[in-house]
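In this view, the complex is presented without one of its protein chains, the others remaining in place.
For chain A:
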Amino acid sequence: MTFRARHLLGIEPLHPTEITELLDTAQRYAELNRHGRAPRDVLAGLTQINMFFENSTRTQASFEIAGKRLGADVMNMAMQASSLKKGETLIDTALTLNAMRPDLLVVRHPNSGAVDLLAQKVNCAVLNAGDGRHEHPTQALLDALTIRRAKGRLHRLSIAICGDIAHSRVARSNIMLLGKMENRIRLIAPPTLMPSGVAEFGVEVFDDMEEGLKDVDVVMMLRLQKERMDGGFIPSEREYFHRYGLDAAKLAHAKPDAIVMHPGPMNRGVEIDGTIADDINRSVIQEQVEMGVAVRMAAMDLLARNMRAARDQTGVMA
């Protein structure tokens, strides 16, 4: 089963072989990137629009570089400042953009399901760059590629995901992806930051960091949003760091060769100790950023191929 989808909206609908195809393609781009030999003609003549309804510097830059490296014409639209303020609905915005005939639409939106809704209304390929608490598929793919490169495989690993799982689309997409690839997933969080019904996800649940990290191969830390720090979900930043912040003592419970991951941006001293984040023997955080570009190149390449195939079939010139 090869990746034939029109859009990349989430990990949930993907088959393991589709995930592998995406990762294999991304792996090739990672190597080409390192040698500065990315083919400039893959997306040549295609228009990529990055629509970010929510602030993001890193993800937007990553998509922009990925598109430009493959020769796409990339345009960024900061949507918070734009039409929504004038009362335009998401669907009208989508229809307006659609009329400009873009080929790739990269969308981030603060509401779960908003990118799915938008994808129903446009003719181009839509990439979900994060929707509410729902999914962030390219993040999960770049995490998977990073793990595969560090561990040599992407199955039968014990992987801990720690932190604000309840509000994290990164956690959701990772749980889906790593579960589909048959890994053992351990979720570690204070119960107030654990999603409801989590026991039905086929994961192990811990509220104690040391217990949860025992003998894991991968430690995936999540960002704790500032607005959740004060009293609402956890008592304070310092109590959180004491109980759930990743430091050397807690990491000692993981396997000696366990890698440490973080989707960024990090709150040093809140969810992760600075020295661990910078430890080149353990932390793969910089590699994650690098793989992010490769994964997004792969996703856009495959979607563009599918789109061209569909256009050829219907007789419309690409």
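Note that a residue touches a chain if its C-beta (ideal position, glycine included) is under 8 Å from a C-beta of that chain, and two chains touch if they have at least 3 such contacts; residues count from 1.
Please note the rule applied: contacts and distances are computed from a predicted model.
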| item | value |
| --- | --- |
| UniProt protein name of the chain not shown, from "Sarcosine oxidase subunit delta", "Dihydroorotase", "ABC transporter permease/substrate-binding protein" or "Homoserine O-succinyltransferase" | "Dihydroorotase" |
| Residue of A:Met75, A:Leu117 or A:Ala310 touching the missing chain in the full complex | A:Leu117 |
| Residue in contact with the excluded chain [from A:Ile19, A:Leu90, A:Ile159 or A:Ile272] | A:Leu90 |
| Selected residue (touches chain absent from view) among A:Arg172, A:Arg223 or A:Arg296 | A:Arg172 |
| Of A:Pro39, A:Pro195, A:Pro235 or A:Gly264, the residue in touch with the unshown chain | A:Pro195 |
| On chain A, residues whose C-beta touches the chain left out of the figure | 12, 89-91, 109, 111-114, 116-117, 131-135, 166, 169, 172, 195-198, 200-201 |
